[in-house]
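The complex is shown incomplete by one protein chain, all other protein chains being positioned as in the whole.
A and B label the chains in the order they appear, each numbered from 1.
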């Protein structure tokens, strides 16, 4: 097997940009689905296909990482970044997959609000990942990071509010089980975005 | 404390083989239990005892790792492999422990199917771990890896199917809570097997 002794930095940046573009696509598709007020087979299939494509890029990054001797930043940061971005897409896919399994087809306003926050956060994540190419973008990165943290807090508050409401008003325990999980997963997407932000911030600090 | 400056590679390979043999034993015991159609005290005790023995090997690996200066492959890969193999055994133990806590003694056909897939996947994991000793086994490793990925996909589909069925047919919410968790944990064993496969693949690529 051939070891690349010359750093092909551009490669990692390109791959991460590609990977994050799938996260953006998944978040946009999820927002669209909820905006339509209906989770349909076609929408679920679309997100599943985005997830597969994102998976392929993640595998390519790990393969490249294992075969490359010199990397643009710490190996474990590259690994963590690929994994966290993969987790963002996975979790969005998990949510719509669960809705299909649970035969939930009608979307409520809470899920619309979550989908909106998720899309905003994933957009900010994409800004951070793209800005990594150039240390001059430190300010843009730091602003995106603040925005992602803000949206994570918004998500926490939303989750607490909608769960309290769910336990107060929903008398069917089966529905409680289903929606509790969907709301918690939605909030988890925002948590993972924050994890991505931390990885990117760490990388930038080390490069400084 | 004595630092081993001479790599005792055989040691790690022996220890990992021993650890994976406990995973195989746990998966076989779980399959046997489900095949009998009844979760009994004796079967639960057996799996718990396997889990304790697996735990001991995991601790030995980490201790060795901390005391050894030169290792046959990256320290973090050794750590990850020991942890993931431990997680496989742990999760099988968690499933039967939950069944005991939930006083579920009768096994259904879905659990039999999961136990079967788990046993196949853990067998493939054992092949991968044993093949690590020799780079000439790259093909066998790659084939096991494909098989483990296939079984993880099988598990995803099974989980979605049985959960959909559970929510469709089970009217007792308490039963839904219990079985939902058991099915999800079963699928998680297959996920962890896939994580093991990724760690072993990474190790092989780096050694190439």
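Just so it is clear, contacts are C-beta pairs under 8 Å (C-beta built on N, C-alpha and C of every residue); 3 or more make two chains touch, one makes a residue touch a chain.
All values reported here derive from a predicted model rather than from experimental measurement.
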- request: Using the definition of touch stated at the top, determine which of B:97, B:116 or B:188 touches the missing chain.
  value: B:97
- line: Among listed residues B:14, B:40 or B:63, the absent chain is touched only by B:63
Task: Pick out the residues on chain B that sit against the missing chain.
output: 1, 62-63, 66-67, 76, 97, 100-103, 173-174, 177-178
Field: Positions on chain A contacted by the hidden chain, ascending
entry: 76, 160, 163-164, 167-168, 173, 176-177, 180, 198, 202, 205-206, 208
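Criterion: only the chains that are shown with their structure count from here on.
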Message: Centroid of chain A to centroid of chain B, CA atoms only: how many Å?
response: 27
